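Okay, handing you the structure first.
Let's look at chain A:
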Amino acid sequence: MTEPLSPSEIAKQIGEHIPDAVTDSDENAVFVRSEALFDVARFLKQNLDLDYLSAITAVDFLEHFEVVYQLTSIEHNHSVVLKTRCGKDEKMPSVVSLWQGADLQERDIFDLMGIAFSGHPNLKRIFLWDGFKGHPLRKDWSKDGAQD
Partner candidate 1 sequence: MNVLEQFHDWLANYWPSWAAYLVPALVAFAVLSTFILLVVLVFIYVERRGVGRFQVRRGPNRAGPFGILQPVADAVKILTKEDIIPSAGDRWVHLLAPVIAFFPALAIFAVIPFEGRAIFADLNVGILYIIAISSLGVIGTFMAGWGSNNKYSLVSAMRAVAQMISYEVPLVLSIAGVLIISGSLSMTSIVEAQEVPFFLLQPLGFLIFFIAAAAEIQRSPFDLLEAESEIVAGYHIEYSGMKFALFYLAEYTHAFAISAIVVTLFLGGWHGVLLPGALWFMIKVFLVFGALFWVRSTLPRLRVDQLMGFAWKCLFPLALINVFITAIESVIWPEFPWQLLILNILIAALLIVLWSGFFRVAGERVSFQRYGRGIIKGLTVTFSHLFRRPITVQYPEQRLTPAPRFRGNMLVWDQDACIGCRACARACPVSVIDIETTKGDKGQIVEKLEVDFGRCLFCGLCVEACPVKAMFMSRDYEQASYRREQLVVSKEQFVAAEKRRSAYFYPDLEAEMPLQTLLAPPKEES
Partner candidate 2 sequence: MALKTEPVMINFGPQHPSTHGVFRMRVTFDGEVIVELEPVFGYLHRGIEKLAEAKTYTQVIPYTDRLDYLASMSNNFAYVLAVEKLAEIEVPERAQYLRVIMAELMRIASHLMAVGAFFNDLGAFFTPFMYMFREREKILDLFEMVCGQRLTYNYMRIGGVSHDIPERFLPALMRFIDEMPGFIEEYDWLLAENEIVLARTKGVGVLPADKAINASISGPMLRASGVKWDIRRADPYSVYDRFDFETPVGLRGDTYDRYWVRIQEMRQSTHIVKQAMQQLPAGEVRSKVPATLRPPKGEAYAHIESPRGELGFYLVSDNSPRPYRFKVRAPSLINLTVLRDLCLGWKLADAIAILGSIDIVLAEVDR
Partner candidate 3 sequence: MDNVGITASFWVLAVVCVASALAVVFLRDIFRAALFLVLCFFTVAGVFVILSADFLAVAQVLIYVGAIAVLIIFALMLTRGTQQGSPSGRFRFTAFLVGAVFLVTMILVVTGTDWQAITETPTGSTTSALAHALFSEEEGFILPFEIAAALLLAAVIGAIVLIREK
């Protein structure tokens, strides 16, 4: 069984190394500030051997986005869920340099949800064509006017 590490414990550990990064933690996930995300991710990868990035998900909560990172350690078989909030026009730091597996997933999110990742080597639309207007997975997207 993959053991989910206690988010509050993780939050404490992160707090010791990167102060002000963690904003909150609930029973599932650790919430971090988006600016500190990259540092936190690197810290987790190096110190907790979270070498496997299972999935990145973005959820549109109307006033902000929530980006969810499911991190797993193949060696120790434990996992951490990292959540970040980012504003509608905010950019997120890309984690491609830490986990190559983020490459297509971040492009996926950029294309469909419209969150830009700074530092991504090849950030462009992945499924939709270049002239497509808007980002369909946003809740305020409507198909009228989507065609160019």
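As a selection rule, all candidates are chains of the complex that A comes from, given by their letters.
Some points to look at:
As a working rule, a contact is a pair of C-beta atoms (placed from the backbone, for glycine too) under 8 Å apart; a residue touches a chain by one contact, two chains touch by 3 or more; residues count from 1.
What you are looking at is a predicted structure, and each value in this text was computed from that prediction instead of being measured.
Evaluated over the candidates 1, 2 or 3, chain A touches in this complex the candidate numbered 2. On the side of chain A, the complex with candidate 2 involves touching residues 1-2, 28, 51-55, 57, 59-60, 68, 70, 74, 77, 81, 99-105, 108, 112, 125-129, 136-137.
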